[in-house]
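Every protein chain but one is kept in place in this view of the complex.
Labels run A, B, C and D following the written order; every chain starts at residue 1.
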Amino acid sequence: MREKETTIYLGPQHPGITGNMMVKLKVAGDTIVKAETHVGYLHRAFEKLMEQRTWTQSFPIVCRICVPEPDPNEENLARAIEEIEGREVPERAKYIRVMVLELARLATYGLWMGGQSGSMGLYTMPQWTIGDRDYILDLFEELTGGRVYHMYIWAGGVRRDLPEGFTDRVLKTLDYLENRLPDYDNLLFNNALFQKRAQGVGIIPKDKAIEWGVVGPPLRGSGIKHDVRIDEPYEVYDKLNFIVPTSDGCDVWSRALVRRQEYEQSISIIRQVIEKMPKGDYYNKIPNPLTWQVPPGEAYVKTESARGEFGYYVVSDGSIKPRRVHVRGPAYVHGVSLLEKILVGANIADVSFIMNSLGTCPPEIER
Amino acid sequence: MDINWLKVLGIIITPIIAFIVGVAYGGIVRNITARVQNRFGPPVVQNFWDIIKLYSKKTTVSHGWMHHLAPVFAITASVTTLYFIPVLRDSKLFANLSFSGDLIFLLYIMVFGSLGMALGVGQSGNPNAAIGVSRGLSMMVGYEIPFVLALVAIMIQFHTTSLNDLLAVQDKFTNWIIFQSPIAFIAAILAFLGMMGYAPFDVVIAPAEIASGPPSEFGGKYLGLMQTSRSIFTFAKLVLFTDIFLGGAGDFGTLIVKTFLLYMIPVLTGIVNPRFRTEQAIRFFWKWPTVFGVIAILAVVMKG
Amino acid sequence: MTYDKNSKKIVDIIQNFARKHSLWILAYGTGCGAIEVPPTMTSRYDGERFGLRGAATPRQADVLLITGYLATKTLKRVIRTYEQMQSPKYVIGFGSCTINGGMYWDSYNTIKALDRYLPVDVYINGCMPRPESVISGFIKLQQLISEGKANGAEKYQKNLEWYRENQKKVIHNWKMPDYNW
Amino acid sequence: MHIQDCTENTCVDQIQKIFHTAEVEIQRKKRVKVKLRLDLVPLFLSYARDYLNFKHLAHISCVDWIEENEFELIFMLWSYEASLMIMVKTRVNREKPEFITLSHLWPQAETYEREIHEMYGINFKGNERLGEFILEDWEGVPPMRRDFDTIKYSKENFYQRPGREDAQDVRETISKHSGEEVPDFAKEFSIRRIEE
Partner (left out) sequence: MAFDIKGVLAPFSALKQGTKPPHTVRYPKEKKETAARYRGLHFNDLEECIGCGTCATICQNAAIDMIHVDGFETNSGDSGLRPRVDNGRCCWCALCVDVCPTGSLNLTKDYVYVSEDPDSFLWMPGVDNPEGKENLSFQSAEGKPLLEYERIPMHELEGTERVKSFAEVLLGYNEEEARKEAARCVGCSICTDICPVHMHIPEYINAIANGDDEAAVKIIYDNNPLGETCGKVCTRRCETVCAIGHRGEPIAIRWLKGYATSTVNNADLIEKIVNPEILPPNGHSVGIIGAGPSGLTAAYYLSLRGFNVTIYESKSHAGGMIMYGIPKYRLPLDSIDKQVEYMEKMGVKIKYNTKVGKDITLEEMKQHHEAILIGIGFEVPYELGLVGENEEGSIQAVNFLRNINSDRHVEIGDKVVVIGGGNVAIDAARVSRRLGADVTILYRRRVEDMPADWEEIEGAEDEGVHIHPQAIPLEIILDENKKVKALKYANAEMIPDPEGGRPRPKIIEGDEHIIEVTSVIGAIGQSADYNFIPEDIKNQIEIKRGRIIVNEDQQTNVPWLFASGDIANRRADAISAIADGYRAVKGIEKFILKSENK
């Protein structure tokens, strides 16, 4: 017997939707028969706007592409320009960049833990993690002058040197975050109910994961050990020791475990960075930003963001403005085609849950 | 006809007290939750402002007359439930309408509100609300079974279907039914978790899944009515459980302490747990609580 | 409390007091400013101290946060959402984008001046406004409510045609998938 | 051929052996650039996927070279085994831009194609979901084309808040003060803010 199918529009105004998008669901009983994502509610035409702006003017714009984690955007654009131009980046700047990227990863995972728990009604967790994330934002504020939008990494290095005593405060915050981990574990990761909810839900089969274009923690949650930081080390990741955690469950639970372990890895990476950071210059100055011309060329650079491979394809035609900047956000594949696939057969209660586990980020889908 | 003025007065002030205590509890719960969440939380009277605000809102939505009736059903059910529960032991003022078969009657009347809601919500055509209602009804099926089993066990054990009789049995501390019949209490308290609608059994109003479930289409005064009814109903359920298992209360002080402690069980569970999916929740109720309920009955029967 | 017959009735005062201390925010992340709403509402800044609380559906909400830019596609939904909300209802514009287009001033897909399309009660400066700013915005809104000045909803009713005309200039097609909320 | 130790050079050799007309070059470490005729691209992509083991389609991008009246399509393939990326580049005529869909090779290609179709107007034959994707009720030139002027569009369609008309141009203020007459051919060379 086939149950009667109803259509449910999840979003764009819906508390369970991350950001601003819509999932159109065909539901039979509690089971989803067909899912269709509708995006474009946040389309601001970044790529078009960047064609109107000079290279330096593009930097304040790109960080708005992904709101929870803006730094990979800045880093990517900076590195793409550096690659086209052949500009050297001082070693210290590279270390600072890694520190910023990893702090951003911690902040994003804090947000993710909150979102993942909030989507299943554990409201204590977001209160904790998002509150604790604020300490990372305080660090960012001290380092860059902005809480969320940093405008810190730019072509040639970073914008300002570390303030006095900054690394000590980073270490202190890291200690605090590490001390909070047992609490997080007790509340979320050891919680029998979370395991029950998460296991066997939102399956991305191992043999399909690469073919579907899955990247980042979802890929590693499907037992495939790939990470841009290892595959194509950028900045100074090749000089740091860290492991890339994987888990074989292919479900929401194993993705959560992967992220949980990466959280610890990030803390350890930042500690190594602080230990190894050389003294010296932090910025290889670009010419006058009003007349700065980047020689013709193209580059595809990528970063391992908290959600996976974050790629920028940048083309220059030798003028003061970019010819084309194409942003390949991890959520682009995750949030549209992948979500449509793995929602089929899921329970309607799990939509938001699965979306969170993929790290869907609408502003980065439509840009 | 001889009018018992004392009873009339009781009928008038009982809901008012229930409302005030229920809403105040809501405020305190928000504060306790806030503390666990490392923050200060709203003022204790916050829920009063919320309800006053809701009543002062203009309401322009309509989805037919059943839609209007739903909150009325809800508040009727909760007030009626309250009327059949003796709030204070041996108090003429708060004896209310309890009668010899009231326990059985309560089992029915408590369901009434949800059914009324279901009818009203069905009119609105909002799928979220509809799913919420169907979840609510399934949940009810889930937790009613262990609850009924527990009550049946007690009814058999004490040979009564009257709350006043049960109160009379628990004349001293050691005679509280929680001690006399602990297995039935376990079954009942697990069902109680489901009844109160806190996590992990808050699938009905799960915001991230189905907006806010049944009340999705209700705003302003309707929502105010529903909040009122919810507050009264919460208090009613707490008093009911206090009466059945904790020996009732002779004065308001004891009542507040007992009900508050009882209330903390679902609240604290809710703070630290995520919610079950519907079928998981039902499976849960039909597993452990039901087993305890059956054991309770078996124990009573075998003893008797 | 002095009771002045000419200015306000005591009921109004109580109502306004309750309204300003119970502002339920619609959970609708219309733009990137939504990223500063969770910190505002969670433990570090705890917006609940002011009676702020999330509301899941427009029917239950009092405040609509326009958290930054509005793409025309979202504007359509936001207007519908706004109209579903029960008055008294308030709109807070977050950051530069709602005032004069912000950094998307030359984008082909975002509106520039929000007050042409929806009545806005309070604007908050910033890009993005940090939690303290957001809280200041709410305090300002509370102040306006108690003064009886936060009457965006009435303004919208009164000038509905003007608003509609502006909305239609941007939204060419009012057809929308049938959202059943 | 499954090449575990596929390097840039072996990759280039392998491609040149099979596709004689392809222009292959090593752009830098881990990047191999392949320029191909349009009609060879689908063949090449399935070859790269199935024989060279470039399983991960990272990206499909499009660049508008309006001066040459062509669109450039760029496909980025990544091989997890070899940690190597191939950039496949091809040109499409701008007048009647058409290509075929790749969604049979990679399901997520469908999404990229939907976006490129919407933003550039390139028709991907075989993709059934082309149509409205990000934009809504869009009429006229696809917005990412170079000939679409977003500033003009934005000025015409969106209300801009008044109150800034008293702004003065530094150049004009100074030349008015000094009596300098700037000829038009000189004005072209002024560093001015982006067109307001």
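Brief remarks on what is shown
Everything below uses one rule, namely that a residue touches a chain if its C-beta (ideal position, glycine included) is under 8 Å from a C-beta of that chain, and two chains touch if they have at least 3 such contacts.
This is a predicted model, so every value here is computed, not measured.
The shown chains contacted by the absent chain are A, B, C, D, with contact judged over the whole complex.
When the whole complex is considered, the residue among C:15, C:43, C:60 or C:74 that touches the unshown chain is C:43. Here one chain is not drawn; of C:27, C:52, C:66 or C:113, the residue touching it is C:113.
Of the candidate positions B:18, B:34 or B:262, contact with the hidden chain is made by B:34. Note that of C:87, C:100 or C:146, the residue touching the chain absent from this view is C:100.
Although one chain is not shown, part of subunit A still touches it, namely residues 53-54, 56-61, 124, 128, 131, 138, 141-146, 149, 151, 159-161, 163, 183, 185-187, 190-193, 195, 283, 285-292.
The set of subunit D residues touching the chain not shown comprises 161, 163-164, 166-171, 173-175, 177-180, 182-183, 185-187, 189-194, 196. Contact residues of subunit C toward the unshown chain are 43-46, 49, 93, 96, 98-103, 105-106, 113-115, 120-127, 129-133, 135-137, 139-140, 144, 149.
We take it that only the chains that are shown with their structure count from here on.
Work out the mean CA point of subunit A and of subunit D, and you get 23 Å between them.
Note on chain placement: the centre of subunit A and the centre of subunit C lie 29 Å apart, centres being C-alpha means.
Annotation for subunit C: residues 27, 42-44, 54, 56, 58, 73, 106-110, 180-181 touch two or more other chains.
Multi-chain contact residues of subunit B (touching two or more other chains) are listed as 37-39, 127-128, 207, 211.
In summary, the structure contains touching chain pairs A-B, A-C, A-D, B-C, C-D. Those residues of subunit C that touch subunit B in the shared complex are 14-15, 17-19, 21-22, 24, 27, 42-44, 46, 48-51, 53-62, 84-88, 180-181.
Here subunit C touches subunit D in the complex through residues 72-73, 76, 99-101, 105-113, 116, 166, 169-173, going by the rule given at the top. In the complex of the two chains, the subunit D residues touching subunit C come out as 135-137, 139, 143, 148, 150-151, 153-154, 157-161, 194.
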